[in-house]
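One structure follows; several queries about it will come next.
Excluded from the complex is one protein chain; the other protein chains are retained at their positions.
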Amino acid sequence: MTEPGPVLEVRDLVKHYPVRNGLLRRSVDAVKAVDGVSLRLDRGRTLGLVGESGSGKSTLARVLVGIEKPTSGQVLVDGEDVLHLSMAGRKQLRRDVQMVFQDPYTSLNPRMSVNEIVGEPFAIHGIDPAGGRRAAVDELLELVGLDPDHANRYPHQFSGGQRQRVGIARALALRPKILVCDEPVSALDVSVQGQVINLLEDLQAELGLSYLFVAHDLGVVRHIAHEVAVMYLGRIVEQGPDADVYDAAQHPYTQALLSAVPVPDPSVRLVAKGAPVIASDRAGVPTGSTGDVGPTNGASPTGAGPSRAVGAIVLEGDPPSPVDPPSGCPFHTRCWLAPTLSEAPPEPSAGGPSTGGPGTGLRLVPTVCETEVPALVARRAGGAPGAPGSTPADAAAHVVACHFARELVAHRVES
Amino acid sequence: MNDAATPTPTGRPAGTPSHPLGDAWRTLRRRPDTIIATVVLLVFAVMAAFPRLFTTTSPRTCPIREARTDPQGWGGEHPLGTDSLGCDVLATMVHGVRPSLLLALVVVGVSLAIGVTLGLLAGYYLGWVDYLVSRTVEVFLVIPLLLAALLVLSLFKGIDLGAGTFDVILLPAVVLILFGWMPYARYVRASTLEAKNLDYVTAARSLGASDLRIMVRHVLPNAIGTVTALLPTSVAGVISAEAVLSFLGIGVRPPATSWGIQIEQGSQWVLGGAPHILLAPLICLVATVLALVVLGDALRDALDPRLTA
């Protein structure tokens, strides 16, 4: 099991859902949920996939575990193309990729006991493990930190964290190589999330699993992932080792995403107030609320424009519809950076800065953002764009899909 | 460092096995209404099997001069009186149990099987399967029952069906099944649409489960709930519809008798001074339906593990 090469490789994966309309149910349009994604996951590593809802990250996960069929593209598990195998081969290969679901309350059949749930993969694939199915189930339950004596219980008799352990045990039953985790902790209480993440890390170390970890919680992803890919409207806009992406993000979307994460630091206020943060001029009553609305406080800005939040880039509006994504760079309609670039010298090849065509409304963005889809290439801070030959399949590289990625770093330094 | 050692809030002591059927029985016993309902149904079952335990009078001895005798109470010659033809009401009722309940059972059972199968397939696969099933449901819904009954009648004209227990109910059963499966198909299709996108169904699919397994193990148990609520009233519907069919000669075949025929006849004399002819079979019908409702509810609760812990 130590053959070189990635355990999972995705090449130009596209998943479009047809939008049917009218009497003849013609396909009039398509939801471009995943629009040309290439990924690579190495053995024993974790790839974090982040993005907003509608970015296509969950669809990608569902394609990888075989719940959805891709429109085009390749999914290679251990170098074998899953999509071009026979039914039997696909069933065999499917055992290698298993999924952990988001909501432990809905992903377990309430009418089946834990024993039946964890044993179901054996029943489906007609496997009789050595020592019997029941013993195998007990072993799996122990592996995920549950008491095998509870195997006759039903899901509702467990807490959220315990149910997620049941879900993990079910996913491990077929001894997969890859676990696709779709938001595995976002439905859990804060104090339980850590337990499940630690369990996943222990299992990775023990069983040599590779994880594709889909999440919107950037903190959790940073903790567990070795590499991170950021998705926006069905495309990957930035990808690289987690330290590079988190500490030196080059895509304006990644930067906005990171800055929107609430920081558990009270000195970073979302809205600057007229009053000092710590206003404890009242004595005694320990009821948790302090500070009169003093005269200084009362004079906090009213009517005047909102003061800009400290160090935060807040994106305007919602992500565009994946049915009709913007032309060129998919992010240009919400990009906070592009409008500030209109006077900046463009890429020499772009042929001069533009103030936007008449159809763009009030947002003035460089023409190249509207017309050309930026390629996912490596760009070094302050350096020239990476050689065109560097493919995104090169997982170690920090790649970014933005025409002006080079300038972002400088911009961040200035501000 | 794990949370497995702490007892669950609703759990029993660790290690106690909980068998779903054992649990179901334990829950049933705790509810007095289910016990009453069970007794009612048992009485009717015994009546169907051994009618002579309840009456010695033959339902076919009908002296016309004793027509519409008032109930005479236990010990009298006609405890529940006689009907408009002079037949003993109690005897007619007791001998009507078997065809009536059997017809209800067969019709509801077969319609349910057809409806659940078609609804499940339509909801699960959608596409042309759904198109076919949904249109068929609509076609059957717009054909009037009586028109179809006449059609079946002409088909079977002149064929001797015999007089066995099943033979006497064959014609009404065919007609009622033909026009009784649609509601089940519709309900099951709707709940299947809902259930098939649940996370645990997706989970089973990602494990590689076959469509059949997903439908039977995951979708059906959670889609069937709404349908079970329909069953008790369907039984009542079948019994009264049979009465209408008997007018056309495709009801339960004479000399066999049924509750439906009795209710139909009795209703003509409610205001004619002999309400007992109607009341006796009607009370039995209502008791049967109520018992089924209570038992159905209890069974549904008992089989749902979420409610038994």
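For clarity, chains are labelled A and B in written order, and residue numbers in each chain start from 1.
One rule holds in what follows: contacts are C-beta pairs under 8 Å (C-beta built on N, C-alpha and C of every residue); 3 or more make two chains touch, one makes a residue touch a chain.
Assume contacts and distances are computed from a predicted model.
Of the candidates "ABC transporter ATP-binding protein", "Cysteine sulfinate desulfinase cysteine desulfurase", "NADH-quinone oxidoreductase subunit M" or "MoxR family ATPase", the chain left out of this view carries the UniProt protein name "ABC transporter ATP-binding protein".
Touch with the chain that is not drawn comes from one residue among A:Arg222, A:Arg235 or A:His332, which is A:Arg222.
Considering A:Ala61, A:Leu257 or A:Val377, the position touching the chain not shown turns out to be A:Leu257 (whole complex). Touch with the hidden chain on the side of subunit A covers residues 52-53, 159-161, 189-195, 197-198, 201, 216-220, 222-224, 256-257, 260-271, 273-274, 277-280, 282-293, 297-298, 300-303, 306, 309, 312, 314-318.
We take it that only the chains that are shown with their structure count from here on.
Interface of subunit A with subunit B (complex): residues 62, 65-67, 91, 94-95, 98-99, 101-103, 106-113, 120-121, 124-125, 145-147, 149-150, 152-154, 156-159, 161-162, 165, 167, 170, 174, 192, 195, 198-199.
Across the complex, subunit A is touched by residues 1-5, 8, 10-11, 14-15, 17-18, 198-200, 202-210, 213, 217-218, 221-222, 303-306, 309 of subunit B.
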